[in-house]
Structure formats: structure tokens, C-alpha cells
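One protein chain omitted, others in place.
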Amino acid sequence: MSTITANWKKLLPSGVVVAACIVLPMVMEIGTNILNLMVMLFIFIILSQSWNLMGGYTGQINLGLAAFFGCGVLATHFLWKAEVPIYLAVLAGGVATMVLAVIIGLPTLRLRGVYFAIGTLAFAEVLRIVVGNIFTTWVKMPGSYVATYSLLPRYYLGLVIALIAIAVVYFVTNSKLGLAMVAVRDDEEAAQVTGVNTFKYKVLTLLISAFLAGLGGGVYAFYRLSFYTMSQVFSPLWTFEPVMAVMIGGAGTLLGPIIGSFFLVILSEIFALKLGEAHLIIFGILFILVVLYFPYGLVGSVDQVRQVMARVSRSRLWKAIH
Amino acid sequence: MEDVIQAIASGILVGALYALIAYGLGLIMGIMKFLNVAHGSLLILGGYVSYWIFTLWGINPYLSIPLVIIATFLAGLILYKLTLSPLLKLPDIEMRVANSLLITFGVIYVLDNAMALIWTPNSRSIMASYSGEAINIFGVKLSLTGLCGLGIAILVAVALYFILSKTYLGKHVRAATQDAEAASLCGVNVQRTYLISCGIAVALAGVAGVIVVSSYSITPGGGLSWLLIGIVVMVLAGEGNINAILPAGIILGLVESASIFVVGAPYRQAVALVIFIIVLMFRPQGLFTKKRTDVYYNS
Partner (left out) sequence: MLEISNIDVCYGDLQALWDVSLTVGGGEIVTLVGSNGAGKSTIMKAISGLLKPKTGSISFEGICVNKLPAHRIAELGISMVPEGRRLFPQMSVLENLEVGASAREAKKARHNTISWIYELFPILRARARQRAVTLSGGEQQMLAIGRALMSQPRLLLIDEMSLGLAPLLVQEISQVIKDINKSRKLTIFLVEQDVNMALSMADRGYIIEHGRIQSEGAARAFLCNERIKEAYLGISPVEKAG
């Protein structure tokens, strides 16, 4: 807590933004378009923070994020249908996803790099096929839910969970677990040799990541109500787009996924209006360019520029002294 | 009993197609240690090229294979030059692999959307005169397209074996795989070797796509399921073990066929993936290699 009060100047802009997000819809009439966008933005922030925890901090590429998201959607949907209050249902969705994470994690976490990625991808696909075969028709909510539908509760639920996700990632990465995660990313063998139980930390990270993704799924279940094809929420797009958000914004940072999600959701709307279908292709190309040439994303590039400038001024100083 | 024999026969034919899909994947994985996740989408691309040629000029898909090969070979060269070769400059192997996953994931996104734009999201398939036809041997139905697939798969297996063991290109490829720096000291242009290998790998994906579009159907987003099949076969064969791909594919085909009796057709794909997960857990070096397992595990 002391770090927060110490850095209050840096936190002020974010504080203002958050306050605006909380207060504005209460006092103003915000159009449904913007509210819809904001809900999707919050969901993407949650999902990208979730993936970032594993991919950005631990260096483990989880290509099965959609499985966690979908699981959260499923669990929350049916619990809520069964008259469980929505906040509890969403929470339970997160917990259910953690159970799934244990099932998926135990076989795959021992695997190295590529094979972990393939394993998680395979699991997600299995889930998608199975779910698609079980739920072959509309999965609907009773009419009463539809009648009382209003966007504002969705907005606030999304906002709250997004803030929780950011807070969780912040506290985890600044804790002992966070150090272990970075150690695993940088050189897992070295970490193991120095006595770090890397497997335990990888499991923990997976559980937290899954929990957050499940919460995100819960928000989506609350938002969407009904699903034409249930398997759609297990589609690899739900893995890929958060990954894009993380990489474009900057992996391994707190701000990166937020900026990336903003980019993806908001700017994508703007581009879609102007460019139509092609805007997806442009985002894909942008993503590839970022991974190739700006591996630290937008956030990191600012940092990189700062570092380069620091190096330059240091050397001038050095030359001036000598 | 007849059902069993039919299942075996169909399993072999399907398995040959599965092997064909895995060749391109296995090449890139074995040589450059990259997983080309976009392989499935490139397969679909090959299918679309064949479909286009068929629709525009009425050329039989199997005859159009040379054209498809040229088109997809070029695509492979472009893929390598633009997205994979910059990765080779990275010093850390883990980073290279991770980035290759991300980048090829991005290529899927770009390619799938581009194909949807050009050819619309509707599913396409080539209905030629022989499309549903099958020949009958001792009461066992063997689909014509399946037999073509088997024939092509055998051809590819033999060709790859020959190229890799007898030609200089093959020796360059194997040398670059085993020690890239030493190879360049010997005068091998490693970058160009990788480039050509990538072209060949994507061309193989394209050929598989021709079989797929004439036996089944293709949609812009359908690459992922074919990719997963290719990955399963590749892992069953063992990383870098090109010669084991055909037998591995056939085994997968047979197992899938058998599973229809147990779980029913809709879960066929899921069965393949579950087998895959089991193999990953207990025998990640594949069914055919005796190699040490530490490449795959962390502890």
C-alpha cells in the first residue's frame, strides 16, 4: 500500500480515468454503442491480463485460453439460469475454470515450450468439439431475463472485474510469485537449479490466469444471455485476439494489455467502419510486425526510446568527463 | 467382420491423407524447430487455388497439382522471407520458438480473413465426375479420391526419402539441422536451404489441400482442424522423423476408424486429439524414435 501512496502522482491519470468510468454513466446518458464497446473492452482487458500473466510474465504460450473463457461462460450461464445471483455465478465460473485448469495443466505443464502450446491448443479444440456436439441448438435464457435486460449492470460488472483483474495481476507480479514467474521466463533451468520449485509456480500462475479468464467468461455470459452455437465461445479467436492485444500493447507489463485491448476493441470499431472486412487483415499484419520488430509492444517502445536516450546522454557525459 | 475390414480400409486411406498433411509441418519443425501453426490455413489456400483453377478452366484438381505446387511453393518462400527468417537472428532458441508460434498464429488470422474476403466464407468443394465414386474390391469400398490421396502420399514419402538421403540439397538440409554454423563453414548457404525447405513444406500443404477440397470441403476458417491432425501425426512420428510420418498417419487413421465403433462419428476428431494428449504425456518422442525425452520435458 505504501508504494501506492508514494507514487500517487503517477497514479493520478489512471485514477481519473477509472473515476470517469465509474461516474460518467451514472450522471450522463451514454449511447448503447459506446456501452457495448466498453463491455467488450473490459472483457478483453480481463482476457488479455489473464494471458499476459502466463505468456508475458512466465513466458509460457497458452494457446488454449478459449477453453478457460468458454468454461466460464458455460458455468456462469447455467448457474445464473438456475437463479444463482449473477455476481456469485460469475465467481463460480471463475472457480469452475480453475478446476478445468487443473485438468489441463497437470499433463501439459511438464511439457516444454512448443509442446505446452500444442497441448493447450489441443485441449481447447477437444472442448470445442465436445461442447459443439452436446449443445447443438440455441442455448437460451428464459424470457424474463431478456425482458429485464439493461446494459448498465453489464457495464459495471465488466468494469469491476476488469479492475479486479488488473489489481490481481499487479499484486501477483509484485510478489514473490512474480519473481519466480520472471525467473521461469528468463531461464527455467537456472531457476530450478537454484532451488525454485518451478512446477509449483507454473501451476499457480495457470490457476490464477484461468480464474481471471473464467471471470471474463462470466461477464460475457451476463452480457450475451443466449448463444446460437455454444461452441462459438470456445473458438480460437477468443485466444488469439487477447494475445494480439497483449503483444501489440506490450507483453510483460501491466499497462500493455490495457492499451492493446483499447487498440483492438475501440480502434477496430473505427477501422471497421472505414475499411470493412479488410480491417481484420490489417490488424493481423500489424500484430506480425509488432512481434517481429517491436517485441515490447507499444508500452515497451516508449521504454525502449527512454532507454536509448538514457544511453546516449550517459555516453555524452562520459565523453565530456574524459 | 466386413465392417471391420471396411473400417481398416477407410482408415488406411484417411491415414494417408493425414500423413500428407503432416509432411510439411514435420519438415519445418525438424529443420528449423519452428511450429508453423499456419500450416492448416496454407493447406486451405492450396485447396482454394485448385478450386479456382477448376472453376475457371475446368481442370481436374489432380492435374492442377503442379500449378498448386508452384503457387504454394512461392507462398512458402514469401512466408519464410517475411516472417520466419527475421526470427533466426534471435539468439535465444526459446524466444525463437515462442515468437514463431505467435507470428504464424498471426499469419492464420491474416490468411483466413484474406481468403474469406476473396472467396467468401461459404464452404467450397470440387464436384468432379469421380467425386463420390469408389471402386469395389472384395466388397470393400475404396473411394477414388482416397486412393489418389494414398498414391500421392506414397509418392511424397519416397520422394522425400530420396531427396533427403541422396541429393546434395538433402545433405545440406540434414547438415543445417544438425549444426547450422558448421554447415555454413562448409560453404552451405543455410539461409537459402531453409528458404527452399520452407517452400517445399508449404507446397506439400498445398497438395494436401487439393485432396481435401476434392474429398471433403474447405472453408476459410477450417485450417485449424487440419493443422491439429497434422500436429498429431507429427508428434506420433517423432520430431524430425520424416520417414515415420506415413506409418504414423496410417496408424492415426486406423485408430480414428476404430473409434467410430466406440464413440460415434461426431467425436472422431476429439478422439484423435485425446490420443495426442496421451502420447504427449507419456511418449512425447513419438512411437518410432528411441531418442531421449529431455527435449520435451522440463524436469
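Each chain carries a letter (A and B) given by its place in the written order, and its residues are counted from 1.
Operating definition for what follows: contacts are C-beta pairs under 8 Å (C-beta built on N, C-alpha and C of every residue); 3 or more make two chains touch, one makes a residue touch a chain.
What you see is a predicted model; the values in this text were computed from it and never measured.
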Partner chains on view for the chain not depicted: B
Which of B:A71, B:L101, B:V190 or B:V235 contacts the chain that the document leaves out: B:V190
Candidates B:I8, B:M95, B:A116 or B:A175 - the one touching the absent chain: B:A175
Positions on chain B contacted by the hidden chain, ascending: 168, 171-172, 174-175, 178-179, 181-191
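The rule is short, and it goes like this: only the chains that are shown with their structure count from here on.
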Whole-Å gap separating chain A and chain B, where each centre is the average of the chain's CA atoms: 32
For the chain B and chain A complex, residues of the former touching the latter: 35, 83, 86-87, 94, 97-99, 101-103, 105-110, 113-114, 116-117, 224-225, 228, 231-232, 235, 266-267, 269-270, 273-274, 276-277, 280-281, 284, 295-299
Partner chain B, residues of chain A touching it in the complex: 59, 61, 63, 107-108, 110-115, 117-119, 121-123, 125-126, 129-130, 133, 188, 192, 198-199, 236, 240, 243-244, 247, 277-278, 280-281, 283-285, 287-288, 291-293, 295
